[in-house]
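Let me begin by presenting the structure, written as structure tokens, before commenting on it.
Yeah, one chain of the complex is gone here, protein chain that is, but the others are all in their spots.
Moving on to chain A:
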Amino acid sequence: MEIKTTAKQLLFLLIVTLTYVACKKDEGDSTIAGRPIIEAYLINDKAVSLKVYEQKGLLDTASYGAAITGLNITFSNGAKTITLNETANGVYTSTATDLVVPGNSCSFNFNYNGKVISGETTVPAKPVAFASSSSEQGVPNPDPDSSSTAFTAVNFTWNNSNKGYYLMVFRNQDDTPNRIGSGFGRRNAYEDREEYLGQVSAYKTQRMTFQFSGYYDVYLYHINPEYNNILNSSSNSSLNLTNPPTNIKNGLGIFTAMACDSLLLHVYEQ
């Protein structure tokens, strides 16, 4: 009997202890939803521009969160420290266009909700010896009933002895570019085409690279690896949701520098 009683007491104790543990809930970091989003691409020979805005509620149908206005943002390029002006709601820019210097380290900081939000990045060197095999690109009509003709790729090359990371953007100069072919089955609107290239030193165009004709600015960006790490990761299942990577302290988003060179390419329907 005695044993039974001891067992009962033990049991009771166990239950009490475990009930406490069983009811404890994981709190997590509840402050994260209040962190600001920063979007800044520092490009050589261009003004510094930082967009700062709030996150959205899950059911908010707006594209972007509300702009955060009235901030006092300090920007430093390693040599010079300035305060950015708010040129539009939540957009903070510099007037000078010579602040982003290859090789330099840039940083920003501001106070928001009692916390110092800051970020830092290094400006990569300008691409060297960016060249193309041709300044013209003929694209065959992709429609099913067209008599397809051969496609000759344009080869872009540059010097990448330091194993840098590169990104290429094709931007049509027209406001409303012309679609190649009748557009059968392809209703997508024109968008600048961005190709993340990684550590390579050449890029060859493909038949499907261009769906619109006209004059294109071909930008080659020498980027930091953070660009790709931050932007190209997402997971949408609850089985493994993680917070998106960022290089902003006490905030979210991206603050990265890149150095750019460009070429002109004429794209026409063959």
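Assume a residue touches a chain if its C-beta (ideal position, glycine included) is under 8 Å from a C-beta of that chain, and two chains touch if they have at least 3 such contacts; residues count from 1.
What we mean here is this: contacts and distances are computed from a predicted model.
Not every chain of the complex appears here, and the one that does not is recorded in UniProt as "Membrane protein", selected from "Cysteine-rich domain-containing protein", "Multiple sugar transport system permease protein", "PknH-like extracellular domain-containing protein" or "Membrane protein". In the full complex, chain A touches the omitted chain through residues 3-4, 7, 11, 14, 18, 21-22, 25-30, 32-33, 35, 37, 39, 41, 53, 55-65, 144-145, 148, 150, 167, 169, 171, 191-198, 200, 203-204, 206, 221, 227-228, 231-244, 252-254, 258.
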